[in-house]
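Right, I'll just put the structure down here and ask away after.
One chain of protein is taken out of this complex; the other chains stay put.
What follows is chain A.
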Amino acid sequence: MSVFSAIGEEREVDQNEYTPGIEPQATWCPGCGDFGVLKALKGAMAELGRDPEEVLLVTGIGCSGKLSSYFESYGFHSIHGRSLPVARAAKLANPGLEVVAAGGDGDGYGIGGNHFVHTARENHDLTYIVFNNEIFGLTKGQTSPTSPKGHKSKTQPHGSAKDPIRPLSMALTGGASYVARTAAVNPNQAQEILVEAIQHDGFSHVDFLTQCPTWNKDAKQYVPYVDIQQNEEYDFDITDRKQAAEAMYEAEGALYDGTVLTGRFYHDENRHSYGDEKRSVGEMPETPLAERYFDEEYEWERSYDLLGPHK
């Protein structure tokens, strides 16, 4: 029996394998966009033929963080904003795992903003899904980094004086090699994008627009949407950084004017993932480090052999 026998086997996978047999009842509000993420992710994993036991889903805290409870795979429900550093290291320790990190807009762009930029910069081979509903949900409706300027909430009763963050541009500037935006109201596109993001060898950032019917009242806030790949008006080369930056800038601004632009904004297939870069400079083993601990034949080096310079 192999050490990690769930890894690498190709087979037909039914997306229901990703539905937990325990606690199937999600606690998200009726009409919540988070259901859309869950459905798209299950669909994508099944389409890719991934075994639930070779997938590690690392989540943050909040409504989005509960994704790992409703998605049947190996899971790590971590802490607010810290899903990326956990996910990064798991991928380095065992590159055979399919690692997906997920969190909300407060989680990913606020408290975890530093990790977001650095993970993008290093271009880890991960898929990062940010549930963007422009609000703090589980703490009951406070302004988030993506809330529009002037947004009134209990913590900003006079209206937010801040411009919202530009997540797509942040990812691109950070160094992400795949950047897309999709929406829960567009399930087909969402699944297609997640499939592409998971397949991509590098850091894939998916800004996933998820309506919040409870705290952002208008459950239809992302309708109608425009798929920029399906619309000739938005014809640009997604492998061109400059064009991608312009398209992102427009999409990020337009969102608050009611124009929802979704689709693939940037895809660089030539940039090496961090794992490859690290291996190429001799800072990472060729075989998964995690396997070594189960190999009884492996001869471990000892500190005694390092004493030379101390003698």
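Before moving on, here are some points about what is shown:
In this section, contacts are C-beta pairs under 8 Å (C-beta built on N, C-alpha and C of every residue); 3 or more make two chains touch, one makes a residue touch a chain; residues count from 1.
In this section, contacts and distances are computed from a predicted model.
UniProt records the chain missing from this view under the protein name "2-oxoglutarate synthase subunit KorA", selected from "Branched-chain amino acid ABC transporter permease", "Cation:proton antiporter", "NADH-quinone oxidoreductase subunit C" or "2-oxoglutarate synthase subunit KorA".
Here one chain is not drawn; of A:34, A:54, A:134 or A:252, the residue touching it is A:54.
Touching the missing chain, out of A:46, A:63 or A:92, is residue A:92. Summarising the interface, chain A meets the missing chain with residues 1-7, 20-23, 52-56, 58, 61, 66, 68-69, 72-79, 82, 84-94, 96-97, 114-115, 117-118, 278, 282-285, 289-290, 292-294, 298, 300-304, 306-307, 310-311.
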